[in-house]
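These notes are about the structure you will find just below.
Heads up, one of the protein chains got dropped from this complex, but the rest are sitting where they should.
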Amino acid sequence: MTLHTRSVAELAAGLARKEYSAVELAQHFLSRIERSNDALNAFVTVTPDRALADARAADEARAAGRAGPLTGVPLAHKDIFCTDGVRTACGSKMLDNFVAPYDATVVERLHAAGTVMLGKTNMDEFAMGSSNETSWYGPVKNPWDLRKVPGGSSGGSAAVVAARLAPVATGTDTGGSIRQPAALVGISGIKPTYGRVSRYGMIAFASSLDQAGIMAPSAEDCALFLAAMAGFDPRDSTSVDRPVPDYVAELDAPLAGVRIGVLKEFFAHGLEGETGALVQAAIDQYRALGARIVEVSCPNLPLSVPTYYVVAPAECSSNLSRFDGVRFGHRCKDPRDLMDLYKRSRGEGFGAEVKRRIMTGTYVLSAGYYDAYYLKAQKCRSLISADFKAAFEQVDLLIGPTSPSPAFNIGAKVDDPITMYLNDIYTIGANLAGLPAMSIPCGFDGALPVGLQLIGPHFGESRLLAAAHAYQRHTDFHRRVPAAYA
Amino acid sequence: MSLTRKDVEGIAHLARLEITEAELSVYTDSLSKILSFVEQLAAAETADIEPMAHPLEGESQRLRPDVVTERDQHEKFQLNAAAVTGALYLVPKVIE
Partner (left out) sequence: MNQNTLQEGWEVVIGLEIHAQLATRSKIFSGSATAYGAAPNSQASLVDLGYPGMLPVLNREAVRMAVKFGLATGSTVAARSFFARKNYFYPDLPKGYQISQYERPIVEDGSLEIMLEDGTKKTIGITRAHLEEDAGKSLHEGLANASGIDLNRAGTPLLEIVSEPDLRSAKEAIAYLKKVHTLVRYLEICDGNMQEGSFRCDANVSVRRFGAPKFGTRCEIKNVNSFRYVEKAINYEVVRQIDVLEGGGTIRQETRLYDSTKDETRSMRSKEEANDYRYFPDPDLLPVTVETAFIDAVRATLPELPDEKAARFVADYGLSAYDAGVLTSSRELADYYEAVVAVAGGPACAKLAANWVTGDFSGAVNRDGVEIADANVPAAALAGLLGRIQDETISGKIAKDVFEIMWAERALADAVIEAKGLKQITDTGAIESAIDAVMAANPKQLAEYRSGKDRLFGFFVGQSMKATQGKANPAQLNELLKKKLDAT
């Protein structure tokens, strides 16, 4: 059995058995990165020295009897998480030269858990995109078909896991940025409840929607990592002080009797190709496994994309004002005056999609338009949230597609923002309501993977992971690796 | 909502973004489309609906004890700054 096709749980078990050392494991993945990253463009920074240092420390910890469940497991961080001493560019020219002087809480916790950092992954600029095409570092290729996008914004993390250049990678999800790319590359990815994982050190896109999560082959892998990432952080006011369940222990919770709601609105519009049929087959599988399938409706869900495209740009327009060429980030050459410094530094440093969203956000917050756009969107957000709340009075989980279609061609949607935005039609609702949600692979449309989405009530990660795990014990889609990377 | 080029120039100025003439045309078109797209919200019935600013209802701001926990690290922090003199961040002269 080759190392890289093993799940995280299997790799960890091998480390525990001393079948291989953490250094050997790190070297294995570093050589895979060396071989394949140029074609995929999935890592923007590879940190071999850091990886080997982390790995040696992990081996020492194990020798000293201080190893935990993740000690020595290699991982990649989305380049949105600040890493002390290692460049954090966030997919932007603006931060091409930025080296954070501190670690994000997610990075710190995973480091403390003994993981080994292989590098930082490519992403849509400031996480704004659904295809990884807005990155200053160029598009990431989908390992299943290099002509296709891997989804976004955590496209690099998705691709490295799909191609097994890393066994696991962190991601962030503001409107689907973990789930949609996970779906498009055939891996598992979970966006936890808003507030479950600290946002400290995660470069903000839209603060009320952003949530860090994890992308890995299986739900079990996600459970292992989420356990290490989740928990209260006094440095994040929106972090929730509430015990973290033992996600791994609860993976085997039975499916029998669990009520799963099929969201009517998720099937109202055309799902492309085989997506509808594959999702339906997965629902049937759940029924066969003992779950009670119920149809439910969230009538305001169709408002979620327009709501999101007011709220997220509004928050981003403000969050990105700090990039002004003064204390960090790109600064234009020879500014004539203060206005010139601001306008050129920002004009040169930000890419087209980021500028578009900053301007959208600036507009919807400006005098005379606030009520009609921003306030209205916040009220619609209430409606959507209330719909979910009502749905979770009837069911334990919701089920549906993650994305309306499998991966599309690079360049196919770049010129039409609205079409691009509609990629997130099924994922955005969970962000607006702060709900935990995950995507798991549920089959293939031709050569391309299709994702199944599960959404849970607030802090319902255990049930979500257990339901995904139950499905994965009876399917092997999550074990499939593109031939070129097997 | 159909924006004019002048509108977009105004927004870009408010957001302190320099945009070229060519970009101006592109943004005028795409921002107009986006605004028209989001205007479907207007049809939603939201009378008596409280706006939602935060995904977790009922949570309250946690308060931090008034303790100094930070020490001077300006040299490290200023490694990312393009222009610094005598520990001050430099900008073109601010006129008041």
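Should a chain be cited, it is by its letter among A and B, assigned in written order, with residues numbered from 1 in that chain.
The criterion applied here is as follows: contacts are C-beta pairs under 8 Å (C-beta built on N, C-alpha and C of every residue); 3 or more make two chains touch, one makes a residue touch a chain.
In this text, all values refer to a predicted model and were calculated from it rather than measured experimentally.
Only one of the listed residues, A:9, A:58 or A:100, touches the absent chain: A:100.
Only one residue from A:26, A:86, A:149 or A:202 touches the chain missing from this view: A:202.
Per the touch definition above, the residue from A:5, A:27, A:366 or A:475 contacting the chain not shown is A:366. For chain B, the residues touching the chain absent from view are 14, 16, 53-54, 59-70, 72-74, 77-78, 83, 85-96. What chain A contributes to its contact with the hidden chain is residues 81-82, 88, 90, 95, 98, 100-102, 104, 199-204, 206-208, 234-238, 314-315, 317-318, 320-324, 326-328, 338, 342, 362, 365-367, 370, 374.
In this text, only the chains that are shown with their structure count from here on.
Averaged C-alpha coordinates give centres for chain A and chain B that are 23 Å from one another. Of all residues in chain B, only 8, 11-19, 23, 26-27, 30-31, 33-35, 37-42, 44, 46, 49-56, 59, 61-62, 64, 73, 76-83, 89, 91-94 touch chain A in the complex they form. By the touch criterion stated above, chain A contacts chain B in their complex at residues 97-99, 101, 194-195, 208-209, 234, 237-238, 240-241, 300, 303, 306-307, 309-310, 317, 321, 324-329, 331, 335-344, 346-348, 350, 352, 355-356, 358-360, 362-364, 366, 372-373, 375-383, 385, 417-418, 421, 431-434, 458.
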